[in-house]
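A single protein chain has been omitted from the complex, and every remaining protein chain is retained in its original position.
Up next, chain A:
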Amino acid sequence: MAAALRCRELTVQGTTPGIETGAGFGPLTRHAPALTIAVLVGPILFGFLGTLLPAFGYLPGLGGMTFTLSHFADLTDVPGIWRSVGLSLVTGLVTTLISLLLLMLFVGGHLGGRLFGLMRRLLAPLLAVPHAATAFGLAFLIAPSGEIVRLVSPWLTGWSRPPDLFIIHDSMGLSMIAGLVVKEIPFLFLVTLAALPQVPHADSMRLGRSLGYGRVASFTYLVWPSLYRQIRLAVLAVLAYATSVVDVALILGPQLPATLPVRLIEWMNDPDLSMRYLASAGAVLQLLTTLAAIMIWLGLERLGGVLVAAFRDRGRRLARDGAARSLGLGGVALAALTIVAGILILAVWSVAGLWQFPDALPSSLTGRSWMRAVPRLVEPLTVTLAVATLSAGLAVLLTLLCLERENETRNSGGTRALMLLYLPLIVPQISFLFGMQYCAILGGLDGSLSGMVIAHLVFVLPYVFLSLSDPWRSYDRRYETIAAGLGMGRMRTVFRIRLPMLSRAILTAFAVGFAVSIGQYLPTVMIGAGRLTTITSEAVALSAGGNRRVIGVYAFLQTILPFLAFAIATALPGLLFRNRRGLRV
């Protein structure tokens, strides 16, 4: 007992001395984790409640005071509803499966090789490209009058007019799957890169290959199981996203019938307000659809595990894996190429003058599309920048306070905290954004900047946290020990030593948050209530019109903004700390 008391004397209240004193951050950091959880979970909880109640007929604003199942009955009577559900389910699962398999073959086949490093440099910036811009770029490439057909016409195909083919908006959702795969591969690749250092991959690969196993086999048997465990939540996020995506589905997806989320948005925007009951019931169905996709995926995980084990237990060397390696490389390279080519073609269309089929390039260039767009661009651009800056800034601030709190308590919250972070990425947006809109209306926040910032923050915060936590946690704490030994208080140490040293990571996290906010479509249209629009919501709205020059302007702009943020994040520390070799990466 006496020893325990003494222990307290030595370590001041059982925590790190020098922190729970007047010099520390006190209540600011103490309440940060709770505040962050509230920001993440609060909107989801209230939003889901606001979706669930109208689905069962309770919506006082529209006179719905009694609980009923009739809206679900109506839902099952909607023509083609099960086909829409099936489309969402299948496109989600196929997208995730293709992305993950290609990535696995590529990483397994080229880990540590020269091409791996090349792809790493190429793919990382592509993560910043918003989904909608990627989808537009793909559409401009593969449409019947798109660039690919133009390049091979008429000399190869004999076509002097666009062929009568349903390439985009195909009823099987193939072009939509392609658009999603292209965008999810860079995401999964970056998540994998972040997880790799925690897995002893180099030794395992060397060991496997010295036993005669091929690269892909060594990777799959020895590295993949522990690697997959690390990236699993991100894979589920991809799956949930692909089953419930709206913007990409509007641009590339099937139309008669459309995927479930697209139809929900139509109902939600129907002038007949009573359709909102149906939309809410549909949003609950969407949640169940995504849940079903996750269940099926968990089954596929089992199946994959059994398959891998079967091959491994038979000692299959699979030494001649050239074809598999090429497939992985080809898939990943094609994804990168598609995004880059798509951005280029968007840029060309935005400045195209006369451009007749089947010319591969416009016969003249003009700034007219831009000149005409500018007056209408100013407002959405201002809103876009304001919301992105504010939500990313708030996310960085909350993250820093949480991480500093973690520093004080040496408790990171573990797996539970990680699950919480992924919650907004795994629960389909649409299933709680309907309700969030009601809450926003009740609170007078719909169509307001603050409402939009709050809505974006829910999705920005997880990415900012995930981006910043690794560099923060791997910071060499001895610098702070030294600083304290020099008599520097906690505040001074954080502001003079830790934050400047981590400035690159902090700015990068900000840019990540900024890019995520720019790309948000659904939260923007739901909370913006038509009064506040962003470049992204305007671009997607233009997709129905099919004016490629105007779409080119909006989608290109949408791509440029996150790139600018990343460029600034990279250049600023270099400028502030030029001549500081130790801070270079």
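Note that in this section a contact is a pair of C-beta atoms (placed from the backbone, for glycine too) under 8 Å apart; a residue touches a chain by one contact, two chains touch by 3 or more; residues count from 1.
Note that in this section contacts and distances are computed from a predicted model.
> Which of "Peptidase S8/S53 domain-containing protein", "ATP synthase subunit b", "AzlD domain-containing protein" or "ATP-binding cassette domain-containing protein" is the UniProt protein name of the chain not shown?
Spelling it out: the chain absent from the display is recorded in UniProt as "ATP-binding cassette domain-containing protein".
> Would you mind spotting which of A:Arg121, A:Arg320, A:Arg416 or A:Arg478 touches the chain that isn't drawn?
A:Arg478
> For chain A, which residues lie in contact with the unshown chain of the complex?
That gives, for chain A, the contact residues 2-4, 6-7, 9-12, 14-21, 23, 410, 476, 478-479, 481-490, 493, 496-497, 500-501, 503, 577, 579-583.
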